[in-house]
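Before we start, here is the structure in question, set down as structure tokens.
Every protein chain of the complex appears in place save one, which is left out.
Should a chain be cited, it is by its letter among A, B and C, assigned in written order, with residues numbered from 1 in that chain.
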Amino acid sequence: MIDRSLLERHNLTEDEYTLIVELIGKEPNLTELGIFSVMWSEHCGYKSSRVHLKRLPTEGRHVVQGPGENAGVLDIGGGQVIVFKIESHNHPSFIEPYQGAATGVGGILRDIFTMGARPIAVMDSLRFGPPDDPRNRSVMGGVVSGISGYGNAFGVPTVGGEVYFDPCYNLNPLVNVFCLGLADKDKVFYAKAEGAGNKVLYVGAKTGRDGIHGATMASAEFGKDTEHKRPNVQVGDPFKEKLLLEACLEVMDRRLIVGIQDMGAAGLTCSTTEMAAKGGMGIVVDLDKVPQREAGMTPYEILLSESQERMLLVAEPGKVAEVQAIFAKWDLDAPVIGEVVPGGRARITFKGQVVVDIPVDAVVNLCPAYDRPIAAPAPPPPAPALKDLPLPADLGEAFLAVLASPTVADKEWVFRQYDHMVQVNTALLPGADAALLRIKGSKRALAMTLDCNGLYTRLDPRTGARIAVAEACRNLACVGARPIGVTNCLNFGNPEKPEVMGQFEQAVTGLSEACRTFGIPVTGGNVSFYNDTEGLSIHPTPVIGVVGLMEDIGRAVTPGFKAAGDAVVLVGESFEELGGTEYLKTVHGLEAGAPPAIDLEQEKRNQDFLLEAIEARLVRSAHDLSEGGLAVALAESAFHDARKRGCQVDLEGTMRADALLFGESQSRVLVTCRRKDAGRLAKLAASRGVPVRVIGRVGGADLAVTRAGREILRVPVGTAYRAWKDSLPAYFKIRT
Amino acid sequence: MRVRILVSFKDSVLDPQGQTVKNALHTMGYAAVTDVRQGKVFELDLEGTTRKEAEALVPEIARRVLANPIIEKFAWEILKGQ
Amino acid sequence: MRVRILVSFKDSVLDPQGQTVKNALHTMGYAAVTDVRQGKVFELDLEGTTRKEAEALVPEIARRVLANPIIEKFAWEILKGQ
Partner (left out) sequence: MAMKFGVVQFPGSNCDFDTFHVLSEVMKRPTVMLWHKDHDLQGVDCVVLPGGFSYGDYLRSGAIARFSPLMQEVKAFARRGGRVLGICNGFQILLELGLLPGAMLRNKDLKFLCQHVYVRIENDRTDFTRAGTKGQVLRIPIAHFDGNYYAPPRVLRELERREQVVFRYCDAGGEVTEAANVNGSLNAIAGIRNEAGNVLGLMPHPERASERILGSEDGRTVFESLILGLERARPARRPAATRRKARHD
């Protein structure tokens, strides 16, 4: 009965099928096949990535729980831990931007509170096609309102993120959502079903025919026929999720349960088998007891449904009544649908018949891992030799063009739709280099940021990945926080294409090299393959989320210029590099060349120096140099303060003016300090082997740059500000 | 002429708002209400449009702008005007 | 029995949603559309309710819960069931 076409529809190969038969000692029935197809999908099984992810560093003094659980756990002292992770919801967000993004937020929130942590911050990393195309605008508009609609109602602040634009995301936007939660160290819960005789409870929304095969869809290439493959799109219910949160935290706080697992991709199947496998037990489930939204659902549909806002709990029989009472308080049912049993098998019945009887270990742990063929990534289109690259007649015009390019332009249009202040912890709002959250009842604070320049990774995956980690840590250093942990969301094309696998292998190498240099463990993450639509792969986009700790929030630093007369100091060395820059892309229309080089050791020295200087109260403002280089960093530092002070900067050297202004050489930070402190700052830098140079001073109404006394740039702050501020909103204005 | 377009979730799609309203009505004692579905209604005034033109125009507008065909269905009627 | 309740803004209240939809339609070239009003529609299933009871029950629910009389008006009809 199980033929080729059936296997294809389940994204399983014949070899995989043979293996299944071998493992379970029989021909699977359709329902059992469905179970394997989702649990062995790329999305759940990490078939193509596992062999590479092994190379990531996962040890560290803060680590309580590394990869493998719903999210990583780090000890931040004071009896508290943080739980954080990032997830992708790319394909669903393309099919239905609002609901796709909304349910993406819902999913990562459950990953966090299923471990006993209250989500205290969300960040979103977004990639779209250029906004001049109305289709891209409607996807972006939908995604942003979806994130806002879900996160705001749930009551978690969306405190940061990033938005990039490139044609490679036209038909395949990226929506990655990061969430961080806070918990008491002794109240962290795991997805374990332990203790024979313990009851299995189902809580949350009823099960409908939602997103059936979402997991397998997220693991298949997109094409014109996706229309037909399209599952019943899931609609998020943030209100129900909020009730779930409060009820779950209450039963966990009172230690009424043994284990808990959210129902994400592969819903009931994943949660039941994983909990049993992790507990080294078996599980029996009666599907007739599962609350159902639609009539006539088959076991296949009930087990594979991806209806949102559902959780699975395991509790001792004696505690069930108490658990149910707490859920009732929050207007939620918590029916018992099964029991933990010895013997490591999942036995699932429906209308009195056994419809599934398989060893959980086979489903959860024995998914094959592939070391897929690797080819060197396609070499980047060569950039014209710098001497052939015309210098813009008017650098002021070029400057305004870079400021107005959607990727560099102000993102307030996005983040003011997000409640970024609820829970009254957000000390640094979106707009700073990193978000900063105070930890109530202490002087300590948590800093966090997401970063990735997909163009760099497209041009050189390994360097690009190193830079993503470096920039994220630099963003933290700019506010005064030390990085303590990393999560990552690796968005790539079709892993069956050797050059895509090549990009992946290189990026993972760069990622682990950088993490080792900074001494930060990777505690978890997510891999999203098959970001190919109609044969086109996206830029390899390894989004990096780094979390940092700050001992004294009183020392926090912001990017804005503080006072006229302050010295403007450039930390780090500038090279004549224009490859992969935003300038090359916007002004010359080239996505070409080699990305900026990065020396990780030097980067580390520069960041440690900056942190030391901030500790010593020498720094009044700090902003990292990223897209748009020095010119944009100067502008953003001017914009960030309400008084919009300009600056007068004089640079040395023989470098081309455009490289000087817009080059994106790494490891650089723009700092201001009191004039009298400049000497001490320089001395400290020298003693730490960090190149710094006082390049000018804050003041005036213009952003003015001279080179060896000759003016190369002079733009009124107001003019620059409007170019940067009005760019995104202008795309979304409805003309009347 | 004036037309009315009703937009609502497909039956198979979860309707959190309708469910929440139903639960509220129950706690308020309206036990007779066994189900609630919530949707949107649009009333459009069309100028210089014949019934025949409307029959092409309205469904097009509904599909492209008013409803999200992936999760919603729509129905429409002419309220007044020939 | 199934009833349908239409809730819409009073004419005196300017409806920002409807205006935005109208503007969007104009920019898309649907010039024939001279006005758009957006409202909500609720479909309620009532069990064991006679038409007579419904005539008392439905307006009560609409007035108390579904519509805000300060800004909204409502109309209702029986879709099926006697």
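The criterion applied here is as follows: contacts are C-beta pairs under 8 Å (C-beta built on N, C-alpha and C of every residue); 3 or more make two chains touch, one makes a residue touch a chain.
From a predicted model like this one, the values you see are computed outputs, not experimental measurements.
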item: Chains in view touching the one left out; value: A, B, C
item: Of A:Val188, A:Ala401, A:Val422 or A:Ala563, the one touching the omitted chain in the full complex; value: A:Val422
item: Selected residue (touches chain absent from view) among A:Ser148, A:Asn232, A:Gln292 or A:Ser405; value: A:Ser148
item: Absent-chain interface as seen on chain A, which is shown; value: 145, 148-149, 152-155, 237-240, 242-243, 330-331, 415-424, 426-427, 429, 438, 440, 553
item: In chain B, positions touching the absent partner; value: 16-17, 20-21, 24, 27-28, 38
item: Chain C residues touching the omitted chain (full complex); value: 12-13, 16-17, 20, 65-66, 68, 70-71
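Going forward, only the chains that are shown with their structure count from here on.
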item: Rounded Å distance between chain A and chain B, as computed from the means of their C-alpha atoms; value: 37
item: Interchain centroid distance [CA atoms averaged], chain A/chain C, Å; value: 41
item: Sequence positions of chain A contacting 2 or more other chains; value: none
item: Residues of chain B touching at least two other chains; value: none
item: Chain C partner contacts - residues on chain B that touch it in the complex; value: 6, 8, 18, 21, 24-25, 28, 30, 32-49, 53, 57, 61, 64-66
item: Chain B contact footprint on chain A (complex, rising order); value: 95-96, 99, 205, 208-210, 230, 232-237, 239-240, 293-294, 307-308, 331
item: Complex contact set, residues of chain B against chain A; value: 9, 12-16, 20, 23, 68, 70-71
